[in-house]
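A single protein chain has been omitted from the complex, and every remaining protein chain is retained in its original position.
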Amino acid sequence: MSKMNLTRRGVLKTGAIAGAGVAAPTIFTAQSAAAFTNEPTGSSVTLGFNVPQTGPYADEGADELRAYELAVEHLNGGGDGGLMNTFSSKALQGNGIMGKKVEYVTGDTQTKSDAARASARSMIEKDGAVMITGGSSSGVAVAVQALCQEAGVIFMAGLTHSNDTTGKDKKANGFRHFFNSYMSGAALAPILANNYGTDRKAYHLTADYNWGYTTEEAVRTSTEAMGWETVAAVKTPLTQTDFSSYIAPVLQSGADVLVLNHYGGNMVNSLTNAVQFGLRDKLVNNKNFEIVVPLYSRLMAKGAGANVKGIFGSTNWHWSLQDEGSKAFVKSFGTKYGFPPSQAAHTCYVQAMLYADAVERAGSFNPCAVAEALEGFEFDGMGNGPTLYRAEDHQCFKDVLVVKGKENPTSEFDLLEIVEVTPVSQVTYDASIFGGELGSCNPGA
Amino acid sequence: MGILEVKNVGKRFGGLQALGDVNLSVAENTVHAIIGPNGAGKSTLLNCLVGKLIPDTGSVMFDGQSVLGRKPYEINQMGISRVFQTPEIFGELSVMENMMIPCFAKRDGAFTPNAFIDMFKDREIVERAEQMLEEMNMADARNDNAATMSRGNKRRLEIGMCLAQEPRLLLLDEPTAGMARADTNNTIDLLKQIKDERDITISIIEHDMHVVFSLAERITVLAQGTPLVEDTPDNIKGHPKVREAYLGETQDAA
Amino acid sequence: MFGLDKKDFRLLLLVAVLVVLAPFLLNPFPEGSAMAQFNAGYPDLMQRFVIFGIFAIGFNILFGLTGYLSFGHAAFLGVGSYAAIWMMKLLTMNVIPAIFVSVIVAGIFSLAVGWISLRRSGIYFSILTLAFAQMSYSLAYSVLTPITGGETGLQPKVTDPRILDGTLANGATPKANLFGLEMGSSFEWSVGGWLFTFNAGYYVAAIVMLVAFYMSIRIFRSPFGMMLRAVKSNQQRLNYTGLNAKPYTLAAFVISGMYAGLAGGLMVAMDTQVGAERMFWTASGEVVLMSILGGVGTLIGPVLGAGAIKYMENILSKINKEILHQWFAFMPDGIEDILVSLVYPFIGKGWHLTLGIIFMLVVIFLPGGLVEGGQRVARLFKRKKPAEDGPDGKTTPAE
Partner (left out) sequence: MEAIILQILNGLDKGSAYALIALGLTLIFGTLGVVNFAHGALFMIGAFCAVTLSRILTLSHTVVDDTQTDFLGNPLKVDVPYVMDWFGETTGAAIIDWAVPLSILFAIPVMIAIGVIMERGLIKHFYKRPHADQILVTFGLAIVLQEIIKYYYGANPIPTPAPAAFKGSFDFGAMLGFDPNIIIYPYWRIIYFAFAAVIIGAVFAFLQFTTFGMVVRAGMADRETVQLLGINIDRRFTLMFGIAAAVAGLAGVMYTPINSPNYHMGMDFLVLSFVVVVVGGMGSLPGAVAAGFLLGILESFASMREVLAVLPGLNQIIIYLVAIIILLTRPRGLMGRKGVMEE
């Protein structure tokens, strides 16, 4: 690590040198050393940024990392301060966190839960990280969240959309800013009904794993409540690359809407294939055939190219939002990197800021104190309007964006346009519906 | 009643009748050679004896027991060892290890999961293998990698490995094929020595008449998948049918 | 000693010393120094070294001795892991039953897979094992979600039954332990600028690894091991020497499957989590690469290979641009930037590139793997001394 690093380990080092005159080595156990895991006692604090750097989500991970670097810069008083200027809480001073300079370590999750945990453990055990954040899939988020609970550090989830993260697998030390499947369904359904009518027959293609199941379930329930009928739902393997055999039978089924409950590479390929089959040029039941993608991201839209034009989906945040927070974030990110941030970058930046702010407000890095500060915290100015970090499941509740693939993009980043900002009241649900047990916070000592 | 009794054995490969109706009796403690021109079915017959092929018709009895339908290793455990045309040894193992394997096979049977003893601490096996190496005049080479030996020595090792199992019938498939004259003579001497010193039946398939007539006590001539004639070497030499079928070229040349 | 000859005993002793002193040896650089980035002496990575060492040792018993290349060994690791986590969820957080059951379950599963796959040899065998492993992975990720947790995997939860354990204290999280000794607990010793971590879990895993390594030496030196090498060398001769190759290879397959299960169980014991990716074909490929990189058929090679790959995965991937700038900060600005941009593609997100290059370099220049590299170095030092190892009556696989 850096020469300036004075994390707990660094402090141990200096402490030992100071006591070197005594000659006898100091022996103590981790338990007695600190009040909680990796308590920063020096002049700096280390955060762990655990993002996919290899594998299919590497670009998304790279964008997350850019956001984190930007957040660190802002927290340490560099740059234009970004969202610190618009954030409703004014606890952050630009002098690090509680006066300690923010340092960071990075790791590669490889979008595999084992690798992600290995990387997170190395941050906790070797680098003395007091908080882990990042990730680009729910599998990784749940795995790392469980690890952080056990180790006694805070986990601020990155991009993870499955209900499970703050549902059946929620943990007291874990927090999620990103929205979830349920919210996507609830936000999309009214817009779909408005645009495509209430008399629609939907055909679902669903990625055959947890996230796919929860997303299909959410979209189905909410669209059926609007009067839609679900003709069929077919599960597709995660490793599938060519979806032709799943898409070809769609027209035959009499369906007039295709819902692609896919993410990442699956979504890019299934959407490309569906458009290739010319589905969107067809008239079925005297209606235009439509395609819906519940979870959109700009990077995926970029991968699918022109195929996204006119296709509805939901997203956590988009750079074209015109509120002060979004504008401030786009400005500082765009100035530094030359292109607008993705939603993954946004959620990661905000998570880092929220953590820092919670520490300031709690006056301690102790995970239990931080968790308490985050629970029930209401804030604004972070680009999503007024937001609540719900205490019961550590899920953020905020407006959800319904977006549509833009017909005439002006640049390679200008691929989505916002159709509607679904108010938070429409996407709020009861904390108990997904089961799971939050447990109590673990400070690790 | 011979130790090996082959009765009415036939084998077809698709449209090709490789073996017609083979009857053969090998008497115990003799050297019995099977000769014949290329494509006469010698190798097919041999493969039927050791379990590599299963004949379509007929029976093969070894010491009163049928070998048909048994796997090669089972037939070997009955007492039939085979020497291949090109020496088949464990090239990546040392000469000593090569020799120990048949000793283990003889003592412990086809499968023994003895994974926790040090093989070099098994005195009985080590002594037996060392003794066999002595007998084969290979004791000096015991630590050599088997693959690095000369072809003649590989052959010698292979024969020694077969003998280590104390087989009752030793089958040799053209044991001197591709060998230099000196190696061939060494092999003949070795086989003669084996014949003299042991109670063993040897059956040999061979091309080289020099080898056959130096060793064999009985000779069966195979042509087009059927035995033409079976007799002593002296009678075979002069047999007109044999000359016609097999030594024809020699006649022309003469 | 322990039924080993002098040379093998020395090797075992060497490995034991290295393993015991690993917290020192892997942390050669003082905390806070620029080189501390390369320290690997923290619990997670040390645990991974020995666990993947076990996995590779077991794999080598099959591949190194019999030559049968299984491309589906990760399935046994995964099955072992699932068995272990279920023991922790249902029975107790004590690691003993978890590890024990993981070995048994992996053994049964590998018996079934091996029994079928060993009907074929060569590439056909490899593809059969691959097919079984890929099926296991696909099903575990999707339709078996109720049993495997699918995408999000399985972790112990506060609400699990755990019939042998008492109810957890309010607010406590279930932690893997050995009769009360928590796997995560560590003892830290700071001396001078150095900080050494002695982790309970690591030492538990290390003892298991030493036992596994010892057993593998015994197998290598046994008649059974020789038969396995004979299978690789000449199966035809083996059959015509009255030996049945099938039960030998099947036994080797099951043993290596149980080693994989043991590794899987230990992974759960050290880090209580299982995900289906553990069974993906790349994970099976990884252990193949570990064995080849270290030296196929050698005793210590696979362990070295496992260590090398895990080291790169965990250390190289964590170096980022900022750290590079700190390293080269003593250089003039322009040169610093050039150096950083030269090194940058090979670290952090580019660690795969370094891995690929090292694979190629090793196989091109060290055909026997890392072990051969070690031997060459040793020979360099020994050249002047007369060879002290007299003929010991066998060609031992190189160490």
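Chains: A, B and C, in written order; residue numbering restarts at 1 for each.
One rule holds in what follows: contacts are C-beta pairs under 8 Å (C-beta built on N, C-alpha and C of every residue); 3 or more make two chains touch, one makes a residue touch a chain.
Model, not experiment: these values are computed from the prediction.
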item	value
Shown chains that the omitted chain touches within the full complex	A, C
Listed residues C:V15, C:L128, C:L228 or C:A252, member touching the removed chain	C:L128
Among C:V95, C:M258 or C:V296, residue touching the chain not depicted	C:V296
Listed residues A:A58, A:I132 or A:A172, member touching the removed chain	A:A58
Chain A, residues in touch with the chain not shown (by the definition above)	54-60, 62, 208, 232, 234-237, 239-242, 244-246, 248-249, 251-252, 265, 268-269, 272-273, 276-278, 281-282, 284, 299, 302-307, 319-320, 330-331, 334-335, 339-340, 410-411, 413-414
Residues of chain C (touch criterion as defined above) contacting the omitted chain	63, 67, 69, 116, 119-124, 126-128, 130-132, 134-135, 138-139, 141-143, 235, 281-282, 285, 288-289, 291-293, 296, 345, 350, 352-353, 355-360, 362-364, 367
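We adopt the following convention: only the chains that are shown with their structure count from here on.
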item	value
Overall pattern in which the protein chains touch one another (line/ring/star/complete/other)	line
Per-chain Cα centre nearest the global Cα centre, belonging to chain	C
Between chain B and chain C, centroid-to-centroid distance (C-alpha), Å	46
Centre-to-centre distance between chain C and chain A (centres being mean Cα positions), rounded to whole Å	33
Whole-Å separation of chain centres (CA-atom averages), chain A against chain B	73
Chain B to chain C touching residues, read off their complex	50, 71-73, 76-77, 81-82, 84, 88-94, 96-97, 100-102, 104-106, 108-122, 125, 142-143, 145, 158, 161, 165
Footprint of chain C on chain A - complex, ascending	1-3, 5-6, 9-10, 12-13, 15-17, 20, 25-31, 33, 53-54, 58, 61-62, 105-108, 112-115, 117-119, 121-122, 125-126, 137-139, 142-143, 146-147, 149-151, 162, 164, 169, 208-211, 213, 235, 237-239, 437, 439-442
Chain C residues touching chain B - in the complex, by the definition given at the top	3-5, 218-219, 221-227, 229-230, 232-234, 236-245, 247-248, 251, 255, 391, 393-395
